[in-house]
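Read through the structure below, which is laid out as structure tokens, and then see the notes.
Subset of chains shown; positions unchanged.
Chains: A and B, in written order; residue numbering restarts at 1 for each.
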Amino acid sequence: MAGSIFGTLFQISTWGESHGPGIGVTIDGCPAGLPLSEDDIQLYLNRRKPGQSKFATQRKETDKARILSGVFEGRTLGTPISIIVENQDQKSKDYRNIMNIYRPGHADYTFDAKYGFRDYRGGGRSSGRETIGRVAAGAVAAKLLLQLGIQIKTYTKSIGPVTVPEADYDYACIQENSLYMPNNNYAARASDYLETCISNQDSSGGVIECVITGMPAGIGETVFEKLDANLAKAIMSIGSVKGVEIGDGFLAAAALGSSNNDSFYIKENTVRKKTNHSGGILGGMSDGSPIILRAAVKPTPSIAQPQETISKNGESTSLTIHGRHDPVIVPRAVVVVESMTALTLIDMLMINMSTRLDYMAHFYK
Amino acid sequence: MAGSIFGTLFQISTWGESHGPGIGVTIDGCPAGLPLSEDDIQLYLNRRKPGQSKFATQRKETDKARILSGVFEGRTLGTPISIIVENQDQKSKDYRNIMNIYRPGHADYTFDAKYGFRDYRGGGRSSGRETIGRVAAGAVAAKLLLQLGIQIKTYTKSIGPVTVPEADYDYACIQENSLYMPNNNYAARASDYLETCISNQDSSGGVIECVITGMPAGIGETVFEKLDANLAKAIMSIGSVKGVEIGDGFLAAAALGSSNNDSFYIKENTVRKKTNHSGGILGGMSDGSPIILRAAVKPTPSIAQPQETISKNGESTSLTIHGRHDPVIVPRAVVVVESMTALTLIDMLMINMSTRLDYMAHFYK
């Protein structure tokens, strides 16, 4: 339980350091019969690939996925799917000067506190490259969900102080700007803000939002394994995420019950809600409305300004980080949030299948 | 995996419906040798007991804990500790009129969607009484943590629009007001606000904050089992919680890297941070600073106002909820947040023990 395995029935096991030979993931529990190719995975990986905009690290990586097992004649076998991405542009020399220094906002110190030593090159296992395994597996989970009629839309809601209000959402724009915002004007403003950050040798955080449609009602367990609880863990496990909320989230804390309750009604023989303050989850189970979650992402800790810190030996020192760093990681983290969401949903859908005796009896009749 | 079991090494298994014979929990994995009595558990249960203030349900329950196993001659044996609390004041008749109606903001509909039917009396398993098992186990976890020098302080940060600013915290006040706020003046204002809610047949949400001191650095795993990820799941698994944040949380999304990074320095031979925006966690591991988390709690969905909803048969209806309900559950949820936090911390501390070969070799030499 060193924590690189995720899931109960749809389980993934990720591995790889930033500057080792590669990064990978093994999926155990993918149902048999899903058409799957390396292109399916590449589509997702490309969304987090470095070097695609001026706001992302200029490290050059093709991040090409290879499937090593679990797929036969174009379909998943039900056996483990091993996916590997080789590292190519490791400039380990960049990291010599910080091998004994604890970068503020990074895991250098906590890694040493835990293990006694660490792979200092590019953050090692706590590099953003760790998310390659999540995204490769997320692509598979998302493809499964689509087969069940479940769709996930994920985008940048805010960058620093620039927030797109819900009224201004235009989902068509998400793929049109390099920040993955659902409004191109706000994206332009956010770009300006980021330019300022860069010129100030500074970095920005932001908020990612995710909307899931098509989820049947009743998915999620009722006590510790609530759907929202598992989503919270999945999202908070992404490096740099400092907060998670469902539906109205922190705003609900200041609301009145009379306005926060969503009234039920019937339309076309299905149960609906007049509003969706709950964000699609009641009592830990999906309620049939769109599921809405948000993740707060902290500013990239690697900034070019000089910073005060200490060395491994406990000496005070001033640190100036060189190398290739993102002034904001939010846009590249969008697909990571989507992937962790997909992984959580497919797992809970699988767990839910044995919930009722009548369903089991029908399945095994 | 119906989700009433929590934890990896320190595992708890809870059971019980609101109007059944009782509620309970079994702890599997409590280390041997902890002095433990029913009083230790009662202290925690009393903090969530109903009927203690005008802002809590008037249901009368002594919530008396009995230990049925796992303790011998006053100390834990290392074997499962079974704790039971009998239900006494079940007024099931109160619920006849809503047995076929889906209360807005409750889990009635989602329970039916999942299982086909439900125990409608008092919310059954999704009643607030479900938390008795969490709190009884949390009392044991917290006692263990104290033996390791780790202390958890939990309190109400806000009720509706009334928020205590950090500058006005006085921890000594927490036990002095029935809302468990760290400032009696704000508590008085919040009481006034709640009076208004009651007279308007409405309810309020709020924010609970939790501060952990004494946690050694390096606790938490580095990828999916991050300390903050597990805390997020633990807290979000509490009914009515809609958001969780660590350290600066959602504020960090709008911050700059230069201000959000916490500089390291050395004092008295230990690594410290000049600020604590990270909330005591870096890269998923404790960094030695106080761990800070917040939970957003939605307003109690049971309000006395008439509400529009539907019946199980899909007919529109108006619902007026009678019975004994809290206008705000935040104060009673404080100890639940503390309990879930304690359960998470002790589990991750146990998992961490096998992290290094030198420690293992020393342990088994």
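Here is the rule we go by: a contact is a pair of C-beta atoms (placed from the backbone, for glycine too) under 8 Å apart; a residue touches a chain by one contact, two chains touch by 3 or more.
The shown structure was predicted, so the numbers you read here are calculated from the model rather than taken from an experiment.
Displayed in place are 2 chains, all sharing one sequence; the entire complex defined by the structure file totals 4 copies.
Throughout what follows, only the chains that are shown with their structure count from here on.
Chain B has its Cα centroid 26 Å from the Cα centroid of chain A.
Of all the residues in chain B, the ones that touch chain A in their complex are 1-6, 8, 14, 102, 104-107, 109-111, 113-116, 125-126, 130, 158, 160-161, 197, 200-207, 216-226, 228-237, 239, 242-250, 252-258, 260-266, 269, 271, 274, 277-279, 282-288, 296-303, 305, 307-310, 314, 316, 351-352, 355-356, 358.
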